[in-house]
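In this view, the complex is presented without one of its protein chains, the others remaining in place.
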Amino acid sequence: MAILQVKGLTKEFGGLVAVDHLDLEMNKGEILGLIGPNGAGKSTVFNVISGYFKPSAGKVFFKGEDITGLRMDKIASIGLVRTFQHTLLYSDLTVRENVLAGLHLHYKSGLFDALFGFRTAHKRTELERRATELMEVLGLATRSNERSGDLPHGYQRLLGMAIALSSNNPDMIMLDEPVTGMNAEETASTMSMIRRIKQEMGITVLLVEHNMKAVMELCERIIVLNYGKKIAEGSPKEIRQNIAVIEAYLGTKANAT
Amino acid sequence: MAQIIANGIMLSFLFVLFALGLSLIFGIMRVINFAHGEVYMLGAYGVWLFTDILNLNFFLGMVISMLAVGLLWVILERFILKPFRGNLLPAAIVTLGLLWIFQATMLVTAGSANKSVDFPQIFQGTVSLAGATLSLERICTIVIGVILTVALLLFLSKAKAGRAMRAATQNPDAARLMGVNIDLMSSLAIGISCALAAAGGVLAGGLFYINPYMGGPQLLMGFVIIIIGGLGSIPGTIIAAFIVGFINSITTSYLGSNYAGMLVFLAAIVVLLIRPKGLLGIEEM
Partner (left out) sequence: MRPVQSGLKVITALRFNSKLLIAIAILILLFLIPTFVSSSYYLRITINMLYMIMLVAGFRLALSGGVFTMAPQVFFGIGAYTLALFVTRLNWNWWLSALLAGVFAAASAAIIGRILLRLKGIFFAISTLAFAFVLLLIWRTFPFFGRFSGIFDIPAPNTIFGLEFGSLVSYFYLALVLAVITMLVMYRIEKSRFGFMLRCIGLNADLARSSGVNVMLYSIAAFYIGCFFAGIAGAFFASYQGSIQPASFEFNVLMLILLYAVIGGVHSVWGPVYGVVIMTAITTGLTYIPHYDPKIGPIILGVTLIVVMLRFPRGISTLLESIPGWFRKASRKKDNEPYGNTSS
């Protein structure tokens, strides 16, 4: 059962075609990697699916529903969440406040309640409990009152993931370069966290990443983009051997120097 | 008729010189310079100082005034505005402070009485063209306006520094990654912007009068021009300046100057309703 279906997705900026008639499918519970040279359109695909951009053409279906062109917050409330590569936290707020912000979707009250919060005292303690739980799972409980912007970068990324995961039982999470710029140790622990997300929470994972080693180890399936088009799709082993992929990467490397 | 057109062109160039600077400053530093009217005013007082007190030639005085004001603001930018680059609100407040400082300083030192300077003797006189009498002063203003504007446009499109500046306006982050020195760009931008505004002030001083409050109305017009032309767009600013200049010229001739302001604002609203980003406003932000 395909949890995510992308058909003929196209996105243009001015005259530039960033994504060119992309078709993509994801099955529930799998980990899919989206790779490609710089400028291949990976981020754009990411941003269109999550609702940050509206596509120029094509459709996106999530859990069978048409989510094409929906607002980002609407998509998140349906169960498709994402992380950000930069601007990933509320830097000025504490770790705890960041997690609480992420729990927003659990807090289903109207504006009046939000303003005057009379009936919601016990809901608040419930949220507190969840927040504490999440922080413990991530190993951030001891730093809950620290300013999140002051955390080491690896922890910030972790927190970013926590924020995305804390919304109302997401079915799928999109990770924007989760291990880019991390050292070996941080990469390993993030990767194991991603595996846990899939195995323990049953959440489908789509990730965009440049770190080839991580992608090959983590993903069950990989899609390669170049110039906005899909040029290869398959298991890590298949992709490793795929000539078109190698050419695309070599070609870009040669041009870059 | 020709009178109105000539007036329109002249006013437009005065606005162009002023508004281009405003636009450039915003484009590079994402800062709205509320003190830009005072730059204009300082330029006017500058030429008065050099011409009336030091008895220099008008054009020499103009060049020195432009350089002096430009340099002053480069220094100001480096020490006072730099910490606030990209931080719109605090930067705006700082420029507000500068506005007060400059305006009050000139009020105290030069007094509130109108001063004026004159164009050199050769330019006192008129010429008949297409059935209208045009003062040589105005023609001279237009010529100078054209020269400066064209110089700027050439700089932005041909010179390496100029192209770098345009890149920095479009996308500061990308520009930085490509090796553009943002500090240098900012200094250049503010220096050029303020020199241009000062030039406008000099010309206005020659044509009209000089007093500490002359910057205010100009700033207001500057904002309207930016609203119409679109933030950060050079061609948009020029076109908008012409629109505003001509509206001013036409309404002043037929209805009197009181209504000029109103019509300009109305034009701004109309433009905003059709194209909320202004005629040629930049995509991002």
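Chains: A and B, in written order; residue numbering restarts at 1 for each.
Going forward, a contact is a pair of C-beta atoms (placed from the backbone, for glycine too) under 8 Å apart; a residue touches a chain by one contact, two chains touch by 3 or more.
None of these values were measured; they are calculated from a predicted model.
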Going by the contact rule already stated, which one of A:M72, A:A188, A:M201 or A:I231 would touch the omitted chain in the full complex?
A:M72
Could you tell me which of B:T105, B:T133 or B:S157 touches the chain that is not displayed?
B:T105
Of the listed residues A:S91, A:Q199 or A:S235, which contacts the missing chain in the full complex?
A:S91
Chain B, residues in touch with the chain not shown (by the definition above)
26, 30, 32, 34, 80, 83-84, 87-90, 92-94, 96-101, 103-105, 107-108, 220, 223-224, 226-227, 231, 262, 265-266, 268-269, 272-273, 276-278, 281, 285
Considering the whole complex rather than only what is displayed, give the residues of chain A touching the chain that is not shown.
50-52, 71-73, 76-77, 81-84, 87-94, 96-97, 100-102, 104-105, 107, 109, 111, 113-117, 120-122, 124, 127-128, 145, 163-164, 166-168
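Keep this in mind: only the chains that are shown with their structure count from here on.
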Chain centre separation (chain A, chain B; CA means) in Å
47
